[in-house]
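One chain of protein is taken out of this complex; the other chains stay put.
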Amino acid sequence: MREVLTTLEDAAKMVKDDELVTTGGATFHRAPMEMVREIVRQGRRGLNLVDREPAIDFDLLIGGGCVSKIRAGMLAFEVFGLAPNFRQKAEAREIVVKEGACQPIIAGLRAAAMGLPSLPVKGLIGSDIMGVSEVIGGYKQVEDPFTGEKMVAVRAIEPDVAIVHAQKADKYGNVRIEGPFYEDVIKAKAAKKVIVTVEEIIPNEEFRKMPEATTIPHFLVDAVVEAPKGAYPASCFNYYDADYGHIQEYMKWANEGRFEEYLNQYVYRRGER
Amino acid sequence: MREVLTTLEDAAKMVKDDELVTTGGATFHRAPMEMVREIVRQGRRGLNLVDREPAIDFDLLIGGGCVSKIRAGMLAFEVFGLAPNFRQKAEAREIVVKEGACQPIIAGLRAAAMGLPSLPVKGLIGSDIMGVSEVIGGYKQVEDPFTGEKMVAVRAIEPDVAIVHAQKADKYGNVRIEGPFYEDVIKAKAAKKVIVTVEEIIPNEEFRKMPEATTIPHFLVDAVVEAPKGAYPASCFNYYDADYGHIQEYMKWANEGRFEEYLNQYVYRRGER
Amino acid sequence: MNSEGTPKVEIPDILISAMAQEINNYDTVLHGVSSPLPVLAMSVARRTHAPDMAYVSGAGGVDSEVEQIFPSSFDPRLNRRCVAYFGLYEAFDLAQRGELNLMFLGAAQIDRHGNTNLSVIGDPDHPKVQLPGGAATAFLMPITPKVVIWITRHSGRIFVKEVDFVTGQGYNHRTEEQRENELVVISNLGVMDFKNDARVMQLRSVHPGVSREAIQEKTGFELIIPSRVPETPEPTSEVLEIIRQLDPEGVRRAEFK
Partner (left out) sequence: MNSEGTPKVEIPDILISAMAQEINNYDTVLHGVSSPLPVLAMSVARRTHAPDMAYVSGAGGVDSEVEQIFPSSFDPRLNRRCVAYFGLYEAFDLAQRGELNLMFLGAAQIDRHGNTNLSVIGDPDHPKVQLPGGAATAFLMPITPKVVIWITRHSGRIFVKEVDFVTGQGYNHRTEEQRENELVVISNLGVMDFKNDARVMQLRSVHPGVSREAIQEKTGFELIIPSRVPETPEPTSEVLEIIRQLDPEGVRRAEFK
């Protein structure tokens, strides 16, 4: 095992301009917000983002000017409504949006995790989603070689970087996710580089005592960063709940054209440490 | 949740003559031996067996006269040598053997678990395994629709029955496997009927206290049977080790043409309860 | 019969109750994101007529004992006392195997064939309104034995002649086999299904106090209206109590504003 413990700053530098990035968690839960804030602070540009159902993590990267293209199954703020920066920049055509669907995004990531160039899925045929101009990845209608069944082959999605926030890791990159995993283990397998921020670094001995709780083994992980409250304002199961009040405030500032203020207060100023 | 707790006898009756059966575990570990013994006692005939690396479970079913066809990545008794009944009946052509390889068997089961008619895998091309006459499942050389890469499509393997021995379950069929899972979760998803024998039936409350330890949720399981020592002479992690002495004795009797004696002593007589 | 202690019935209650009625005991049911009404409907069904259903949460838990709902339908607190975790990708595999019996989906537009739009208003390459995206819709709509669409603001802007973008496949965009799968639409005005040879939208029931004419008027195409259209049953007091207990803060009302 190789030590991969590093700082937030250095880990964020592993994410390069124009790379394809996916983030862990789902909507407001275990989103890697602290790393997202650091990427905004470092002024990354031209990122391509892909995920099943992201929310504030993608929206903040968009609002921070880091993003050029998006592929998501859905990008919204749940019952609070549309993702403010996403909607504004998509309608202003400042970012390119590839309408996705959850299953092909999951299947594309799984294909990459399995080392396959593509994976077939059911459904999709008959939806206009099939005809949307390709931005990231792609679909192709195929027939199963045995049954002839009409399927949609989904091209593998191999992110340059997967950024996951988890509860615990050791300095070698063994990671323990508590509660639901979402597609985080798949993403760790699919991506070329894997950055994990955690609430707590714990001794390797803890992993050896309870190996069945390890969700990502060290050899899949390139960097580990201790980032307590690293999912805030998203939730981190067993540590803290989502701050729905903060999330609504975020929306308000963004929708009222005051997003720079939000960035100053919660992103840039926090970086001055 | 529906109660699915039943007896060994009744669960074994869910396995019908000529069906395609897979068993959990690997070689001498968590093999569902008690259920295998009951199937032998009930005189099932014509079973088709499929698994990655089975050992004494398949060999006992063969020796008990229950089997007509086999597809396995490898069927051997590890360092002890060839599987005695398998070898005798294969060479006497009393059973049909489809030489498999681990990955296509895993991929076939995964395809079924994913609801896909087939799944592509790498490797295999250039091996004579590709040309062996089809018994169960099949291979087809294909090209990836995006990259053109030459791959082998493996037809889905959807067993009629998966028989898994685990450590713990509740009466609804929530199952907890301790230690390595092998392909048991995949098999539970792939098969039409799922029978689980366990060391212990525990209260549903225990599952609710530690849901992260549940490996197979109840809605995938059709029957649960309490069968302490149900993997013997195979091991059951956290409960007992493999009895390598017994396994060698089994081989001796089979290789010396005295397998009927083994069956009388360890299978039929044990049924008289 | 609004007896003492029984709370007043509101429109969300009627939807939730009607949605719950679509669930049969032993069904395996999934809800997705942004789904307070499905979470409540599934919880109601489990606590009333469908105690043995398999409750698969988009939040990850199986058969959780939901105590309270939250603005996010993926809130991990929704997995309270679940018996297992089951990832969405695993639930999708189940759907591909035909073993997911029922899914609840939303829609920003729907037409008479049951096509739904959750993607974009206007030209997809030059969106007038960029919608959040279809999530599981294009995948699950055609292959799931039963899909229930809930719509909280029944109007001619939502029930349209033709959707701007087919996110979810109506019956005119399905294979012969997929046309056998059931589609039910539950709005704030009534319940619609497609149980006719042409597989076009027809009125099944009207909510209390809503006339057939009022529904037709707020629908941008001609509904098939049978000669007898019953009233949607009012939620029982038991159901109302469950809803109020699980949603003391009224998250369920957000979609109706």
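Lettered A, B and C in written order, each chain numbered from 1.
Note that contacts are C-beta pairs under 8 Å (C-beta built on N, C-alpha and C of every residue); 3 or more make two chains touch, one makes a residue touch a chain.
Bear in mind that the values here come from a model prediction, so they are computed numbers and not experimental data.
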Omitted chain - touching chains that are shown: A, B
Per the touch definition above, residue among B:5, B:102, B:142 or B:213 touching the missing chain: B:102
Which of B:37, B:110 or B:193 contacts the chain that the document leaves out: B:110
Sole residue of B:121, B:157, B:175 or B:195 that reaches the chain not shown, by the stated touch rule: B:121
Positions on chain A where the hidden chain makes contact: 1-2, 112-116, 170, 172, 174, 189, 204, 207-208, 211-212, 214, 216-219
Where the missing chain touches chain B, by residue: 26-29, 52-53, 72-76, 78-80, 82-83, 86-87, 90-91, 93, 97, 99-104, 106, 110, 121-129, 132-133, 150, 179-183, 186, 235, 237, 241-242, 244
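Everything that follows uses one rule, which is that only the chains that are shown with their structure count from here on.
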Chain pair with the higher count of C-beta pairs in contact (B-C, A-C): A-C
From chain A, the most remote chain by mean C-alpha position: B
Chain A-chain B separation of Cα centroids, rounded to whole Å: 38
Euclidean distance of C-alpha centroids - chain A vs chain C, Å: 28
Whole-Å gap separating chain B and chain C, where each centre is the average of the chain's CA atoms: 40
Junction residues of chain C, two or more chains touched: 61, 79, 85, 95-96
Multi-chain contact residues (two or more partners), chain A: 121-122, 179
